[in-house]
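Below: the structure, in structure tokens.
Missing here: one protein chain of the complex. Every other protein chain is in place.
This part shows chain A:
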Amino acid sequence: MWSVRALAATAALSLLAFSTTTFASEPKQGGILRMYHRDSPGNASIHEGATYSLNVPFMPVFNNLVIYKQDEAQNTMDNIVPELAESWAWVNDNKTLTFKLRQGVKWHDGKPFTSADVKCTFDMLMGKSQQKFRQNPRKAWYEQVNDVATNGDFEVSFNLKRPQPSLLALLASGYTPVYPCHVSPGDMRTHPIGTGPFKFVEFRANESIKLTRNTDYWRKGRPYLDGIEFTIIPNRSTAILAFVAGNFDMTFPTEVSIPLLKDVKSQAPNAICEVEPNNVSTNIIVNSSAPPFDNIDIRKAMALALDRKAFISIMFEGQGDVGGTMLPPPNGLWGMPKEMLQTIPGYGPDVNANREEAKKLMQKAGYGPEKHLAVKVSTRNIPVYRDPAVILIDQLKSIYIDGELDVVETANWFPKIARKDYMLGLNLTGNAVDDPDQSFYENYSCGSERNYTNYCNKEIEKLFDVQSQETDIAKRKKLVWDIDKKLQEDVARPIIFHARTGTCWQPYVKGVTVMTNSSYNGYRYEDVWMDK
């Protein structure tokens, strides 16, 4: 009898627990999500910036034509879903991409959204309109777009010069919101108007950014939150302490370093933290237009001297990835497989053997134990740049290169690089989209504004175009691997490592997805809710 009662009680409790769990997992409306922001963005216009400091607070204000699914961690072509578009189709031998647009969508100021807004946005991005952005860092993304044509108020077509399947991926990035035609670029910098789940309320430089729920949002039932408030705290120690003390519901995304993560977990054991790659590579920019790095032997020797694992274990306690230009698998979609990577000089597991080979190359170039090569390693005066530069200098010592750290203030970094006033530079490159078109054309094509080293290889450039037009993913992947391998062998911009960083939130914050192959695309926040 007792055992029957116990069984019944257990069953009842299980049922209760199950129903409670089901109840708890139902999203709740309301609440203001409080988050700290790592710095004060220069303005509020996503199209005019190239830092995710802009995407995080302002992506919730907008919608794209299409977007990477916000609850999937990995950005893939299969994860792209319509947003302001209802559907899309490739026509005309894959040279025209047509979107049917959603009807009844309103801008935050009440005006209706139409195809004219899409045309305006992309004409401005392509530099074809009278109104201009003050800065237009992603103009090169639309190099293959001939024009954007409207067909009525709710259809728009992108006519391309040649097929470019990855255009869809570029359009799905957090960097590609649709702007309203009736608001000037200047006003968008100070008071952005979007169609997104949250309306812009206020941006007080160095102080705070406030967003409020768009009650007229086209996606019914979203967003769950009443608003989002970002407090700008540039001091990382203060920010982390404030999160630990419960002043914030969430840290700034991917801003918690691995050592800091330990502090968070020890002081706030209930906090949920995720460590993921952010598709930002740490690399070396080499001035190959002037001695001594105009000598390919010295460039190769430098590449051979790198102990990538040492960088990762010192800086990230082993939580980083070795790869080429493209983010390595499994998080990256296009990175070379490990076996292929290890065939590239400097990537082999025997660091001592690599360095012996490097020493021989240095001796061939006239340097040795008696005659060291003195170089300056320039980098920005920011810890994520400075720390690996110091490790690099230490590693170069092993092949007769005496490096001196040249710390450059941010304001002077790009002018210095542009006038080729450097020998070696320690640089970080973030990829907004895990797609070769974005990475190759932006960083390695002849004449690209972000190709800081002016690396120019016409043969490789042709391969860029071949892979860009390839619609078969497997074939394209093979092409991309070959290109990436060649780029590393050419010491075009040696990649040292791909970083991993942490994001933490309080246990009552639900619906957060940290993307694993880009840190620019996952901040719509319409699925986030708070269980309290």
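Everything that follows uses one rule, which is that contacts are C-beta pairs under 8 Å (C-beta built on N, C-alpha and C of every residue); 3 or more make two chains touch, one makes a residue touch a chain; residues count from 1.
In the analysis below, contacts and distances are computed from a predicted model.
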Candidate names "Formate dehydrogenase iron-sulfur subunit", "ABC transporter permease", "Na+/H+ antiporter subunit G" or "ABC transmembrane type-1 domain-containing protein"; UniProt protein name, chain not shown: "ABC transporter permease"
Among A:Ala418, A:Cys446 or A:Val466, the residue in touch with the chain that has been omitted: A:Ala418
Residue among A:Ala50, A:Ile272 or A:Val384 touching the omitted chain: A:Ala50
Of A:Arg38, A:Lys69, A:Arg189 or A:Arg308, the residue in touch with the unshown chain: A:Arg189
Hidden partner chain, touching residue among A:Asp109, A:Glu207 or A:Asp402: A:Glu207
Absent-chain interface as seen on chain A, which is shown: 40, 42-43, 48-51, 134-137, 186, 189-190, 203-207, 231, 233-235, 237-238, 241-242, 244-247, 267, 409-415, 418, 449-450
